[in-house]
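The complex is shown incomplete by one protein chain, all other protein chains being positioned as in the whole.
Chain naming follows the written order as A and B, and within any one chain the residues start at number 1.
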Amino acid sequence: MHPWVGAGPEDRGAILRELGLDSVDELFAALPASVCTDRLPLPGPRDEDAVFGELAGMALANLAMTCHPSFLGAGVYRHVQPSVVDSVLSRAEFFTSYTPYQPEISQGTLQAIFEFQTLIAQLTGLDVANASLYDGATALVEAVLFSHRVLRGKRRRVVLAESVHPVYRRVLATYTDPLGLEVMTVPPGADGRVDPARMAAAAGEACCVVVQSPSFVGTVEDLPAVAEAASRGGALVVQVVAEATSLGLLAGGGAHGFDVVCGEAQAFGIPAGFGGPHLGFFACREGNVRQMPGRLVGRTVDEEGRRAFCLTLSTREQHIRRGKATSNICTNQGLMALAATVWLEALGGTGLAALARSCLARSEALKARVRQLGSGWSLAYPAAPSYNEFLVVGPRPGPELARQMAAKGVLAGVPASRWGGSWPDGLLVAVTERTSAADIDAFVAAARGVS
Amino acid sequence: MRRRAIRDEPLIFERNPKRTRRQGILIPALDVPEVEPAAVLPADQVRGALSDIPDLGELEVVQHFHRLSQLNYAVDEGLYPLGSCTMKYNPRLNERTARLPGLADVHPLQPVEQVQGALRLIWELEEALKGITGMAGVTLQPAAGAHGELAGILMVRKAVEARGGGRDRVLVPDSAHGTNPATAVFAGFEAVEMPSGDDGTVDLAVLDRMMTDRVAAVMLTVPNTLGVFEHRIVDIAELVHRRGGLVYMDGANLNAFVGRALPGRMGVDAMHINLHKTFSTPHGGGGPGAGPVVVSEALLPHLPVPRVVRDGERFTLLEEDPASIGPMRGFYGSFLVLVRALTYIRGLGAEGLREMAEVAVLYANLIRHRLRDAYHLKYDSPSLHEVVFDDSRQAEHGVHNTDIAKRLLDYGFHPPTMSFPLIVHGALMIEPTESAPPEEVEAFCDAMLAIAREVEDSPEQVKTAPHDTPVRRVDEVRAARQLVVRWRPGDASSP
Partner (left out) sequence: MPAVPEDLLYARSHEWVRVEGDVVVVGITDYAQDQLGEVVYVELPDVGRSVDAGEEMGTLESVKAVSEMISPVAGEVVAVNEQLASEPNLVNEDPFGDGWLVKISGSVDEDLLDAAAYRQHCAEEKESH
């Protein structure tokens, strides 16, 4: 007997009798004896306190960002997590429901996704967005495969800025290698920004040209120039966004002629969660909607003329298209998309802009203090515009800076050279609306103490 | 049936139409100097006001989502007998452990010394899944079942390369879910359809003919999509291995035999597991799930990176390995989903997991027994955790599985999976899972029998269903023909 199994021993007995069986083993007769076992090599059942205790013990063995000033970014950002978000997510009608294949009893989920799609389209400046993807890295993969499809499979090259997140680029390689796509990587210039002319030079044979802005090293790229230069050769132009709140202050690539804006929306109120679950997003032009991967919710009516929502264009997806599907993905990150929707709608347009300005102001304040530090400290790209993240160089290599500052209670940033790269071996420092003046003081004090 | 009025809920963009200023979230007060964005950012990129996203107060937002939630059916409300989806109970304990700050507020790029608890958790779940399946290795990285499936086939591809190449196709039974051939194509293989035997199982003679030295792998679902266990699985695997191939198993139906059978003894080389199915993590209205993949010794070297490595009491991360297929996604997996799965496995324990499968199979067979006179059972082979009927008897009255599904909504149940597997025309695939009390399962059977009687006495009731849901039958054709996938200013509030 167990609370999570609905039938007890008498119930089981009654069912067996109704089926005319002596033992439940008879129902498993088709399983060959050679593959069977009597007991799993696992401990027995445990009560809630015991289970919670074990998991809580693991939690205590981690240094949570809750306890220390944290400047960790590099694709995962620590923004406000208002209570209202988790409260909505905890409604059983949202978290214990299935994919909305029966629209008549899933209008809640469907409407929320329609609102998410609208918000992403608005923020990216493009026509249409899907119901979400797994994460930023796989969103990049989908954007590349999308571009390849839109151009009818005739171009096999991808031009990729090196300052697209290294993790995203490694994930892309996992997918492009088996498909025989060629990836050309273009390093940033001395100013930490991509040179639009260099990107464009290789674009003639490419299905897409991809930049991340703000980039992995925090620089804001010259998106209009990149779009103009890169699109001349007929390639699709793709913007990757890893810090989604930047769209509260900076127009998305759709406003500058980009064909795709995609990336990671974890910044919209989703916990860091040691890397997941997070929230990929994807937006493109109306004309390409049939090639768009992932789920899509559309507006329609019911037979009594009421407005209603339903999943649409499912024929792109693999449960129908099978070998000719637009993508391997056949789900979205439902509950995470809901979290982002609640977060954005609770903030409102004014609130999101205010939050982004707060990130900018705090980031500029810390940058100013770093400029004054001396002793081998400097900004790697002092002249480049940035939003809420920037690369700092110190008197020691990045990992050593992080280690020494952590010993002083400051999670100072992510070492930029963790995956190599054509940039100095410093620390990526991220700032959000939660970074207080006292936190900034703590960073500076810890930095001064580095030997 | 709803016993009180429910208001239609406008789109959020239709609220606060005058766009007055309200506040839903108070962010920390600015304690540093303000900065004018155009002073430090490229002026041609600074955006204008986001006036299309209304400002709302906190309660207004809560009410919006509360009313939307009331329009959804959920597991917490009643049976969700979707075949192959394993819509079981999501224990509340999972929600507590997943919200521990020491797990949720941890950054994936913190140095390993700072995250020993998280790394241990991943390792513990890996060990548990290896034990449950009897397999040699595992990755917890994939974000969903289909994603895990792709990882598995990419590992097969890497193994083929390591062995000298020359195998460019994968065999997929015609009863398989659409993800199987799609995955094969994404991994750069040709998907070759293999005709099933009469009951959806593999025909050994057909396999013998098709299993050439150009075939890298066979993709199987066990039990198959008709709920029938592949009883010759050991022979199938041996044949495939003898011819130099590998066996991929779609683990969507694992709930049928946890604690009883071990894929590791069947000769399986890779199998994906759906944590949001078998291991109770929430479906969330469409994710986030997780699709770990367990592997045999043959595929161990090719597991994705990064990998958690245990060295005594210390855990580290292996970031690179040339034999690996590489990373499938950012970081290590949908960690907070993994937390829920480990909670579940610890709660149930070895005996509980076995009981889980037993009751899932008992309930499916109870449904089969009670409904087989009213609905046509196409294949007589024994059912495990799910049973597949078809609508052929009802079709004689002009009623199809879609109509039956819509009528079930009026009885307060979610319908079963329909029109799948493809080899059964008009299918009704029913998987009750083990969570519900017997009375709920019986009530579902009563509803199905009542509908069967309605089909004979008053088929119009069924054909025009649903009658008692928040919206009536939705025009999916119009949704595809007149594609509207976002709100725009100026859209009418009503259709």
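Methods note: a contact is a pair of C-beta atoms (placed from the backbone, for glycine too) under 8 Å apart; a residue touches a chain by one contact, two chains touch by 3 or more.
No experiment lies behind these values; they were computed from the predicted model shown.
**Q** Where the complex has a chain not shown, which of B:95, B:351 or B:476 is the residue touching it?
**A** Among B:95, B:351 or B:476, only B:476 touches the chain that is not shown.
**Q** Of the listed residues A:34, A:66, A:90 or A:315, which contacts the missing chain in the full complex?
**A** The single option touching the absent chain is A:315.
**Q** Check the options A:17, A:290, A:371 or A:448 and report the residue that touches the missing chain.
**A** Of these options, the touching residue for the absent chain is A:290.
**Q** What chain A residues would touch the chain not displayed?
**A** Output for chain A: 290, 314-315, 320-321, 324.
**Q** Go through chain B and note every residue touching the omitted chain.
**A** Within chain B, the residues touching the omitted chain are 419, 425, 476-477, 479-481.
Please note the rule applied: only the chains that are shown with their structure count from here on.
**Q** If you average the CA atoms of chain A and of chain B, how far apart do the two points sit, in angstrom?
**A** So the centre of chain A lies 20 Å away from the centre of chain B.
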